[in-house]
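The full complex has more chains than appear here; those shown keep their coordinates.
Chains here go by letter, A and B, matching the order in which they are written, and residues are numbered from 1 within each.
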Amino acid sequence: MALTAQDITGVVGIIPTPSIPGADRWDVENSVDLDAAAKLADDMVRGGVDVLMTNGTFGECAALTWPETEAFVATVVDAIEGRIPVFAGATTLNTRETIRRARRLEEIGADGAFVGRPMWLPLDSKGIVRFYRDLCEAVPNLPVVIYDNPGAFKGKISAAAYEQLSKIPQVVASKHLGLLGGAAFFDDLRAVNGRIRLLPLESDWYYLSRLFPDDVRACWSGNVACGPAPVVRLKELISEERWAECQQLTHELQDALEPLYPNGDFPEFLKYSIQLDNAQFRSAGFLQTGPTRPPYINVPEDYLEGARAAGRRWAELEARYQTSSLETKGTS
Amino acid sequence: MALTAQDITGVVGIIPTPSIPGADRWDVENSVDLDAAAKLADDMVRGGVDVLMTNGTFGECAALTWPETEAFVATVVDAIEGRIPVFAGATTLNTRETIRRARRLEEIGADGAFVGRPMWLPLDSKGIVRFYRDLCEAVPNLPVVIYDNPGAFKGKISAAAYEQLSKIPQVVASKHLGLLGGAAFFDDLRAVNGRIRLLPLESDWYYLSRLFPDDVRACWSGNVACGPAPVVRLKELISEERWAECQQLTHELQDALEPLYPNGDFPEFLKYSIQLDNAQFRSAGFLQTGPTRPPYINVPEDYLEGARAAGRRWAELEARYQTSSLETKGTS
């Protein structure tokens, strides 16, 4: 039975695509470390992640070849063994290619598709709605999570477009900017009116779930690839309405991530997010991965050092909350 | 023998990809009107275009499937019969896919590749240079024209990057913004120092060729798809240094194009350039084409009317200069 918005609850982890040494060369052929991918996927489930998504920005949807993506998604699906839903990335440069890929991902066993719109030109609200309607008409049984990333796709999805999108039954959620996008989260939440799940960042989750407990019942996190324990801990604290601890942990997450943004400049981070996020993951040491694929390889060395620091800081949180979760959970 | 910058001289025409009725549907399979494509290519040669490029922005590089692009380029190459060089578009979301396509285009018979960089994230100067170096290393006999489009590729190529790029022997030219990019053309021209051809818009060509007669010996034009006679006429006037007539014709071109830009707002035009350029082409009536492919379909109706007006205006210029060229050329 198809997934609905109600099934998107808890921590939606977005994972990178582990690479082999030499993955940064133009002549690499199979750049995915499938063993590391299987382990990472399994670690996500065992660590408490509730929903998995693949092949967003730092998951290198852009830089993978399609055969690599197929192999990676198949590996992840196999490793998950149906324990949690998997939404696989299918963003491309056009409607028909996204449809082709979504169909294939469905065959491979993905539970849904995680899809941003084509980005050569921006699309206006009408164009965005038509794109997702076309996709859902073409692949009528596949649940879809919208990828709302203004930098990648050259514009924010408007509240008016969200209202229309939320009425497409297959659309179950949207990976949202959260508070980074300002008041838009509030407007968009009102526009979708509970029909789809808007996912804020894990570091905004406490705030928004406290204000909208019925609606904001899930967050997305890429930092789970540095270790899922801090975010899973946050989920527990939110469910128990331990607000002071939620605030404290939220501050800890922010402090860990602070050096990821070069001189605190978020737009500057976005220019290199593939390279920096993966450097953070490597540094945290939770997963095994090599270099990023071409063309997203270069990054100023001082930016890189910040990303590595963020990874080390998160690893400390992982160590702390892995233990505390064990204590909390007792022998479970 | 491989083409060099010296071979890129005169009018570099960039053509759209003619479509069949229903090409705007997500379930269309072969959306290219190959007969119209062959006729268009032939008309370009017969009309005086000196170099042909395909599958840029309005040529729907993004929205075509790869099999469609292959069939289209093969058809164009066949129709041209080697009379002029053909650079086929090979822009994709990553280095390796662009390499794969460029190799295949070479097999099909394209004389070179017309390539923009991947656009999910912006690339800095180092990343841009590495991308083109990787491409040229991988396809070592294929001449390359760079596609410098800040809107599509999230940033202008810097003068420093141009200096490096111009030293890659396979790179022969760059489709440039011309004066729309301000003083950058001047800086970039100095940086490439004659090693590659920088191509301005046809409506800037007179100005820049008068100032830099040795360097600016070619322009690019998409408006040739509304009829090449005005731009070919401009080429003649420039070669004869008939400056007052160059200025007059330049103003005529600008006046014809003026309604293409909604309320004179160029950035607003860029949001819909695929749809608007193709509406202009349809309205001019020089070529046969249907709707644009998904997702680039929607466009505000009043913008569309402006594009159609621009097409009609250009058709008038085509009629005028087709005749005058005949008169000028006499019995040739």
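Criterion: contacts are C-beta pairs under 8 Å (C-beta built on N, C-alpha and C of every residue); 3 or more make two chains touch, one makes a residue touch a chain.
In this text the structure is predicted, and so the values were computed from the model without any measurement.
Novice: Tell me how many copies the full complex contains, given that 2 of them appear here.
Specialist: Copy number for the complete assembly, per this file: 4.
One rule holds in what follows: only the chains that are shown with their structure count from here on.
Novice: As a quick test, compute the distance in whole Å between the mean CA positions of subunit A and subunit B.
Specialist: 37
Novice: Which subunit A residues qualify as touching subunit B in the complex?
Specialist: Interface residues on subunit A, with respect to subunit B: 26-28, 57, 61-65, 92-97, 99-100, 117-124, 126-127, 130-131, 134-135, 137-138, 151-152, 270-274, 293-298.
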